[in-house]
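Would you mind keeping the following structure in view while I ask a few things?
Let's turn to chain A:
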Amino acid sequence: MLELSDIHTYYDHIHALKGVSLTVNEGEIVALIGGNGAGKTTTLRTISGMMKPRTGSMTFEGQTIAGIPAHHIMQKGISHVPEGRRIFKDMTVRENLDVGAYTVTDRALIENRIQEGFGFFPRLKEREHQLGGTMSGGEQQMLAIARALMVAPRLLLLDEPSMGLSPLFVEAIFDIIVKLNKERGTTVLLVEQNANMALQIAHRAYVLQTGEIKLSGNAADIAQDESVRKAYLGDE
Partner candidate 1 sequence: QTTIKIASLSPLSGGQSDLGTQIRNGAQLAVNEYKAQFKKLGFDLVLVPYDDQADPATGTAAARKIAADRQILAVVGTLNSGVAIPASAALVSSKVAMVSPANTANGVTDRGLSNMNRIVARDDAQGPAGANFISGTLKAKKAYVLNDKTAYGEGLAKEVEKALKAKGVTVTANEGTEEKSDFSSIVAKIKLANPDAIYFGGIYNQVGVFIKQLREAGINTPVVGGDGLDSGELPVIVGEANANNIYFTTVAAPISALPAAKVFATNYKKTFNDDAQGFGAFGYDAAKVVVQGVLNAVRANGNKAPTRAQVESAIRKGSFTGLLSGNVSFNSAGDRKAATLYVMNVTAGKFKLSTSIPVKPAKQ
Partner candidate 2 sequence: MLEVAGVTKVFGGLTAVNDVTMNIPDRSIVSVIGPNGAGKTTFFNMITGIYEPTRGTIRLDGRELVGLRPDQVTEAGIARTFQNIRLFSTMTSEENIMVGRHSRLKSGFLDAVLRTKKFHDGEQEARDAARIMLDFVGLGKWRNELATNLPYGDQRKLEIARALATTPKLILLDEPAAGMNPRETEDLKALIRRIRDELGVTVCLIEHDMRLVMTLSEHITVLDYGSLIAEGKPHQVRNDPRVMEAYLGRGAAAGDYGKEERPHA
């Protein structure tokens, strides 16, 4: 479904991705793990078109998407929950969801999905008319996820969805991911610091280190890998 090969991305002179190649197959949950500054966020940004790779090729369902503007990529069915949530601060919760459904034109469908989002995160319903910017960190995270689901994406890019969420919600989030994947067949590329849980729900995983893929394989295998356990899972 998604295929990156030899992608190089830069921030000014900082060479953030040094030839990343990875594949995400239809219906999979793929975890991308790695330490701080490894380039996980950059990878997702490159895929969704927030950043342009300097070299390398990138295809989604066979069509090349490298260098295409973000709004076109999104219209192909890729949704991105960005790092830092990036809620529209001066819009209410409902308006945020509405904008999330910009490419959907059917009012009834939009309303349906909003209700669905409220179902996932009841707190959002309570705060339907609160400004996004005044929501607490965790509440914003919920909103960001619900917003990305408004278009019923075929590929969902999640950048640390559990960040800032309370333990109860961390579990809920992972449940939702699994549910989406199982019931709707949504493909997920998941970046997580909470690698333990990520590897539990993922089918496959990649380990990124200073801009390069260091390891890839079955999630279960990766979870057992000695170096991974030491470096990312906090095992002594």
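Basis for inclusion: all candidates are chains of the complex that A comes from, given by their letters.
Everything below uses one rule, namely that a residue touches a chain if its C-beta (ideal position, glycine included) is under 8 Å from a C-beta of that chain, and two chains touch if they have at least 3 such contacts; residues count from 1.
Only a predicted model underlies this, so the values are computations on that prediction, with no experimental measurement involved.
For chain A, the touching candidate in this complex, among 1 or 2, is 2. Only residues 11, 14, 33, 35-37, 83-84, 123, 130, 134-139, 141-142, 160, 163-171, 193-196, 230-234 of chain A touch candidate 2 when the two sit together in their complex.
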